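Here the complex is missing a single protein chain, while all its other protein chains stay put.
Labels for the chains are A and B, by order of writing; each one numbers its residues from 1.
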């Protein structure tokens, strides 16, 4: 076995997995609190990618793109803030009026929202693929073998570290703050939480906003890592991230991250050792297997059927 | 929550605050996506600024919000209608501007339009008038007798509809049958009607799964694809005729339904949704990558067209040993014959779907589907096998999807994975849900609204899907249970349907 090649796939898989994980957290949080799939979440991630791209172009036009840390921070900040507002908007328009109504109605309106956002970006920014020059270049050569050098690029380090930091921050946010407490209360019982003085509307909005903020970071990472984005990237990433959330156990934050990493690794190894074409099939195949044998996911809690 | 406060009027400064808040939100949402355009240049991406669009977005948001506030505070209906009209014009303005990027800060497009020619000014005025009328008449003023009147009217319409479903259905069928006689020579009308009919059939097929059995299937297009590819491949590789392949396509699709359904139908609603979505994608990925069999992204072309039940052919030059359709009936050759035949073919297939569904509903299996949708645990306590019951719904729904797929392949003569994306599944599901779950006539209505109308406005090509998405959201907000959302009992003991409806509406 070629360990160098294996190590390289591991690094690539972890990087990709970190990105999926960040998107998956949005799904898992929203599902936890309102029990519904946020179908427009993939588009939020796509909007995050576009916001960061445009911020970069503005920095470039303003002539500050040479100062790399500043540019990166600006991209991160602007895209998080602006994309969060879209997350908020999705909740306000497509979910809140239908809360407590017929379940499928909200799902369909979210699908409508997703179609709308996709086409909105397509029309306003054009349908063509947007290229982005690499900002963070270079890397470390970890291992040299006869025919293959294992590379860990700086970009990959940035992605993994940033994901880790965000994970810690958000976990603390949910575990320690009153906002997190309100969120957990709403997950358990919305009506009761409302009666006890939790502002349910605001808590749900905040959940969408937090999910959108993380998805926008994922969008920015993808922009920097792959260097191309288009208006359609949200769909597949969304589906895979949801798969990750289910795999890890929906409603569980560490589960979402773990699921994301697993999906990333599966994809990387499948493409590295088997066929690149069928990597999506592998992902979904694993989703089906997990749902059949462990429907509550890896870190989720099994639900006892109440009769 | 908000309704509790709706009666108390908000004071002026709060309204200003609210408007300012939404103005800021609109600014932040539009500042980059609308305000900055990324332009491809040989040197890389460059920026172009479009502040007018941002201003329009903010303007329309503020005015639209104002209309909502006025509605909430139940102030004049006229003012609301005016504000909504202004919003609509501003939004229209915004999208027109996407098209012509030069002449920033020129005079408003609709203004130009109104002046430029008689026709366009009529169009512009008509647009404004329609929006205004819709806004004016759909508004409710609280505490006014008119509202009760209009509600009574709508319940009367509902009553009339519910007690005459059969007649309405019959009139609809007759209309669709005589349709080619009315539009006989109009190629695009027949094409459009055929397209709508395909979606009606798909909607009816999916209605069994989603509407009756309550199983959320987001990958219905997979069965459509299986049907289309099985016909295309069987006809190309084994030279089988359409009439033989049609049932085979249905059987293949149904078997796929069973193979997929068996492991996943135990899952709860949303999980089922995501697995079916994944399955739809798997099928598409396989179709793209299995180049030897499916031709990959290039698809399969020159698929055999159907013959007239094996008796005659529709081509201009008929192959040796067969006879042309026009010769068979002693008519002039016309390329319309085939189109009209295809139209009747899909109409017949759709009606079969409808007939079978209506009949199944009144059989134990159909009642078990509906019972399962209502309460699975209760079903188990009554000895109903949930897995088999769900599986039967899934398989029958898939079978009709397969039939529709085979028809699609023979009509197009060319298929590729492009035609079987998730968007198709979403559209079919939207037709079912918008129509009102389980309502057969609702599906027809929704298919016409969703497929027919957008196709008629082809000029708006690039905005079609945008409006489509916004329309889905709007209809869901307006009628969460769909356009025609009521359930017809499958069996009645004492009352006639009319009495029942009357009793319920009282």
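The rule is short, and it goes like this: a contact is a pair of C-beta atoms (placed from the backbone, for glycine too) under 8 Å apart; a residue touches a chain by one contact, two chains touch by 3 or more.
Keep in mind that, in the parts below, contacts and distances are computed from a predicted model.
**Q** One chain of this complex is not shown here; going by its UniProt record, which of these names is it: "Choline dehydrogenase", "Imidazole glycerol phosphate synthase subunit HisH", "Branched-chain amino acid ABC transporter ATP-binding protein" or "Ornithine carbamoyltransferase"?
**A** When "Choline dehydrogenase", "Imidazole glycerol phosphate synthase subunit HisH", "Branched-chain amino acid ABC transporter ATP-binding protein" or "Ornithine carbamoyltransferase" are compared with UniProt, the left-out chain turns out to be "Branched-chain amino acid ABC transporter ATP-binding protein".
**Q** Given the contact definition stated above, which residue among B:14, B:40 or B:375 touches the chain not shown here?
**A** Of these options, the touching residue for the absent chain is B:375.
**Q** For the chain left off this view, which of B:72, B:305, B:338 or B:367 is in contact with it?
**A** Only one listed residue reaches the unshown chain, and that is B:367.
**Q** Would you mind spotting which of B:12, B:42 or B:383 touches the chain that isn't drawn?
**A** B:383
**Q** If the missing chain were put back, which residues of chain B would it touch?
**A** Residues of chain B in contact with the hidden chain: 356, 359-360, 363-365, 367-368, 370-371, 373-375, 377-386, 392, 487, 489-495, 500.
The working rule: only the chains that are shown with their structure count from here on.
**Q** From the C-alpha centre of chain A to that of chain B, how far is it in Å?
**A** 29
**Q** Of all residues in chain A, which touch chain B in the complex?
**A** 31, 36-37, 47, 50-51, 53-55, 57-58, 61, 78, 81-82, 85-86, 88-89, 93-94, 97-98, 101-109, 111-126, 128, 130-133, 201, 235-236, 239, 242-243, 246, 275, 277-278, 280-281, 283-285, 287-288, 291-292, 295, 305, 307
**Q** Note which residues of chain B are touching chain A in the complex, please.
**A** 1, 25, 28-29, 31-34, 36-38, 40, 44-47, 53, 95, 98, 210, 216, 263-264, 266-271, 273-275, 277-279, 281-282, 285-286, 288-289, 377, 422-423, 426, 429-430, 433-434, 437, 462-463, 465-466, 468-473, 476-477, 480-481
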